[in-house]
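With one protein chain removed, the remaining protein chains of the complex are shown where they sit.
The first chain written gets the first letter, and so on, giving A, B, C, D and E; residue counts start at 1 in each chain.
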């Protein structure tokens, strides 16, 4: 098991045992700033190597997936979960968007197995963050006036994670690998260590979701495990169609499978306030995040291997 | 002099001169989290190399020392210090337990002199943290009901420092040196730098103890200097008996000599609330910590050299 | 463009667009502590190599410049800016002193161009911080009683930045390059990364000065651009006279050109409270800091090249 | 010493709505506000403050009675149903009444 | 606007006893609490908050009179003698009385 995953388990265990261990929220913020900038810069370095136009097709396809995923889970949440419209829309938005933490874990996973993947993937992280939020708002509120939607879009685009990811992308793009070499001792070399600490903290937060989970019971649990597997298969298929490498397909599958717990909750709180945030966080953070980290990523890797062995690269 | 010690002196000086220099408490917390995890993981890596059972004898002996040390200092505190029972018990617990900061300093000291020591020593740090706390509670309260003692034990075991040390140990054990290589740029490479910053902060805190020291006068000062030397000799002897290397004996001596200022104060505050925390902190942090860092460690090193030269390794 | 400068632009942009991006103030504090210590230690290492007495002449000349610069800008502020006496004095003090952030940027600038400079320059940073503050107080208050001035001097000398710079210098001096090698992974290797994060934060703060700037209009803007160029030429000339290398002259020019936004504001707030801090910060941080980082440093480099080509080294 | 009665309105709520809330409060007539970071527990459960989604803010506004009522009414209308929030007011004396 | 009188009880004390204290306060009838990090000075000296052993918490509880009295009495019995602690109460008005 990857050591970063062990840190996650340490956090969960400490949380469940009600240990006094706490990470100051400022440490959490520092870690997420460093991780987001590092991920963005890595992607930007790669974009500088890549003719941008060649990626345009892939980008459009990925954005389309971001619009479609929440539309698929919404009816499930409404009908089988019997959730109020706002809650169903909000959860659908969480699952249609992505978790940067999960992305970092799959990158670490592939890295420690020396599996290559398209290094411009952070671009897809940025692209996937947003569409599901817009879909979620429309699902909850109907086709709200342009004013309202524009305000929400503005908020999402200027949220912390997008600004840091996009800022990192641009800096990586402009400065290139050589320019950023001097920044490696802060952003790139300790990446795994920073991720380990981040996962320790996420483990503590995950443990605190268990109470809610127990209250809302079986449906959330099932939804939180089945949706990522289902979405991963869509991501895998899309990756294959787009001609990604096995590694790239695993990353795209993991992005599809992951559920946001940073950008989307913040956006939903403002744009769909009547949705209960405890519900969506319990599912995305209390079920799906640990599922992906512990079981999902190896599973998607195995599935990708099967798929590519069976059909061959597209 | 080791540069990390210079940082300690800078902190003490800035504190005494009433400079505006402050480290945010969140930085202090981040530093201690990183140091505790790093120490734990280093020990765990070594444990993975070592047949665990071979260490069992040493572990029992070390735990026994943890029970005995506070029993030795308690009567001194009662009689010569004329301290109330609760205070004597609490101070005895502080001195029977260990200071992770002092441990880090002795590790740095030996490292910069290329002196080897048994790398599983962090295990002893964990083992020594706890027994003295139990002894302290019993000394203060008598043989309290199992309920009370169990509650206290629970609290200590789930305190921040034990969770991080033990968690690090387990992660190191499971992942091994190779698995943790990727974490080195955050946890291992900057260890000395993190320790330097930590000692800067401890210097500032030490300086703020001077007021209390002045109030409680000569006894605390004498106790804070003589106890570590006396305990170090016990630790040295035990190290020799257990067949440790010279370096290992110096570490064990330093552990015996060091007085807790993190885990024990927290435990005593809850379990023996009538003990005055200013007293025990002034002694352990205001006297013994600087004494060990500046004078004690070189002294114990010298003593170990004498002992091993005289008698030969056990 | 240097990547650290890109981080500054990212911060400014995020600030102007009113993004939700914030760095916790504790992160800002940690960054400035690390940068100040690193700069100090680097200078101290160099001082250990240098016969101290040889530098005495240079030191006196640099201190003299620190006294003269504010005396030159004060009448301009009074007459052309029509500012109240206290404000003119305070701004003069800001511009007579130095900005450690700007110093770090010029060091990074020269480093990435492989241009050497006298490595004891951090000593000049320390020397230049203080004189302008004293001049500013005298300009505002007249020749105040020794008591008052002594209290102010005490405050400045024990402010965070001086303590860390001087502390770092001393540690570097005592421990030398070998002694500090073990601290490099925290203080020296990630220096550019730490500086990048610091500039991200300073960009956010700079953006928040724009409101004030707009209110106080054209004079501040002109003063904030012209003063550094003028002071840089004095610094350049002095560097030439002192026989510094081209790189050294660029650093001295940048120090002269930079305006304090940490030590001086704090000192003025206490010693000249009737000065409006919004004014001086808008100029030094809202105009001069970005000007130096984006335009000034390359300009001073070019000017130094011209000067040394024309006249030859002194 | 001359004293002037005013009301101190204290709001404890989720930090995620900070910028919206402050804009509202100013629109409803507050001349200033003071914010401290907080955590706590209430009807909507524990908010530990260890993570962006569960941080609280404690916002204080010193103002006259009419403004306090306007703010309280506005909060009740726009925020009370959907956000973790409490609100209480108390009587205070200030020195420079023109500020509030 | 309709107002309902309640009491605001504020405790400033050592952070080391947080979890015990909160358990007690809830047992004595509080429906919620708000915590902010603090530092300060009092009879037991300066508590600078720069280190785990000298941090303070400032805990606020809005409750009815009986609960306030119960909490105050409980604190006096269990904590006052051995911990750095102050406690004061003041009258406040709340909007939704059923919460407190």
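Convention: a contact is a pair of C-beta atoms (placed from the backbone, for glycine too) under 8 Å apart; a residue touches a chain by one contact, two chains touch by 3 or more.
Keep in mind the model is a prediction, meaning the values are calculated, not measured.
S.K.: As a test of the contact rule: which chains in view would the missing one touch?
M.R.: Contacts of the omitted chain with visible chains: C, D, E.
S.K.: Where the complex has a chain not shown, which of C:10, C:23, C:126 or C:246 is the residue touching it?
M.R.: Going through C:10, C:23, C:126 or C:246 one by one, C:23 is the residue touching the chain not shown.
S.K.: Since one chain isn't shown, list which residues of chain E touch it in the complete complex.
M.R.: 10, 12, 36-43, 56, 58, 69, 72-73, 76, 80, 86-91
S.K.: Name every residue on chain D in touch with the hidden partner chain.
M.R.: These residues touch the chain not displayed: 1, 3, 6, 8, 22, 31-37, 62, 90-96, 99.
S.K.: For chain C, enumerate the residues touching the unshown chain of the complex.
M.R.: Output for chain C: 22-25, 28-29, 201, 204-205, 208, 211-212, 261-262, 265-266, 269-270, 273-274, 277-278, 281.
We take it that only the chains that are shown with their structure count from here on.
S.K.: So which chains are sitting against chain B and chain C at once?
M.R.: Under the touch definition, chain B and chain C have A as mutual neighbours.
S.K.: Please identify the chain with the largest separation between its CA centroid and the CA centroid of chain E.
M.R.: That would be chain C.
S.K.: Among the chains here, which has the CA centroid at the largest distance from chain B's centroid?
M.R.: Farthest chain from chain B, going by C-alpha centroids: D.
S.K.: What whole-Å value do you get for the distance between chain B and chain D if each is reduced to the mean of its CA atoms?
M.R.: 46
S.K.: Which whole number of Å gives the spacing of the CA centres of chain A and chain B?
M.R.: 42
S.K.: Please output the residue numbers of chain B that touch at least 2 other chains, ranges allowed.
M.R.: 22-26, 29-30, 185, 266
S.K.: Which positions in chain D are in touch with at least two other chains?
M.R.: In chain D, no residue touches at least two other chains, as defined above.
S.K.: Tell me, which pairs of chains are in touch?
M.R.: Chain-chain contacts present: A-B, A-C, A-D, B-C, B-E, D-E.
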